[in-house]
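Next up is a structure, given as structure tokens.
The complex appears here minus one protein chain, its other protein chains still in place.
And now, chain A:
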Amino acid sequence: MSSLFSSLKMMTKGAMRCVLITNHLKFFETIGNFQLLQVTVRDALNQAMDEELERDERVFLLGEEVAQYDGAYKVSRGLWKKYGDKRIIDTPISEMGFAGIAVGAAMAGLRPICEFMTFNFSMQAIDQVINSAAKTCYMSAGLQAVPIVFRGPNGASAGVAAQHSQCFAAWYGHCPGLKVVSPWNSEDARGLLKSAIRDDNPVVVLENELMYGVAFEVSEQGLSKDFTIPIGKAKVERPGNHVTLVSHSRMVGHCLDAAAVLAKEGIECEVINLRTIRPLDVETIEASVVKTNHLITVEGGWPQFGVGAEICARIMEGPAFNYLDAPVIRVTGVDIPMPYAKILEDNSTPQIKDIIFSVKKTLNM
């Protein structure tokens, strides 16, 4: 009774703050008239899968430790308890086998989500992803659809060394018949995963382990059950006039941090979050380059034949080339297998200072 009274007292005040912990560990802030939820990327992915599992009974999840362990990175926490053995399936350590099984199930009318514990392990199954999933609609002249999602963490983590740190954006982004998305924040994660699950085609969702625990504000619209982000559309996260920074996944955050530092020196960066690797939204990049005349791509993966290399080629081939005042610069991971020691690992992927340095270089400062 007294707690109710004190709550009422609180509510009569101007700005109010109430914390509500749900079983998804959301934090609910009401500031003035705005309602924003702090949602971690992990929870965003979890909610997206939960909602899609509920919406369509053909959707199911399979992968290592996804069920009773709640997911190796806890992304599928609570799902097995809610949906049971039929729809959340723990597999043996058999990537090629279970990826093939997932593709076959998709061919026969289900809508599987196939989790790779990390995309490094997807190499064992890559034939099923490319030859069985990606190419089939074309080979069958549209007779055989493959509505499947391959998802899991991609790219560098922390201290997991060479065999567990590869970025597969370029490899999967190379292949026709696949769609490849790479979310950065929670809204991206929610919207892109939902779109991927609803898509009738094979979609590779490249998540990032280091982002799983990061919380972002998500709007009410972003929390609605039918919120999807279109595959193939990039987002301008921060407008600017002096230089365009294009990135995907975790590096988007680095770009925004670099932009904040540079803003103090009067340099306004336009930061574009690709969101989708394939199909690449070249138009958004071109429109930005026309405005800023300078382009820098930032990625965690290796430089050769990478996402940045593709962007350079496309910009050169298109109308934006004539608006460039300097060659496009690629900021990438170092061209080596990922080392273990922290000092070495830290110097193997782009840091904020690398982005700042490149911006100043391209602006001749």
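Following the convention adopted for this analysis, contacts are C-beta pairs under 8 Å (C-beta built on N, C-alpha and C of every residue); 3 or more make two chains touch, one makes a residue touch a chain; residues count from 1.
The definition used in the following text is that contacts and distances are computed from a predicted model.
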| item | value |
| --- | --- |
| Hidden subunit of the complex - UniProt protein name among "Pyruvate dehydrogenase E1 component subunit alpha", "Immediate early response gene 5 protein", "Dynein, axonemal, intermediate chain 2b" or "Auxin-responsive protein" | "Pyruvate dehydrogenase E1 component subunit alpha" |
| Hidden-chain contact residue, picked from the options A:V39, A:I88 or A:V103 | A:V103 |
| Residue of A:G177, A:G240, A:G300 or A:G333 touching the missing chain in the full complex | A:G177 |
| Contact residue for the chain not shown (choose from A:F60, A:F116, A:F150 or A:F168) | A:F60 |
| Residue ranges of chain A at the interface with the undisplayed chain | 60, 86, 89, 91-92, 94, 96-110, 127-128, 131-132, 136-147, 176-177, 179, 200-201, 279, 317-318 |
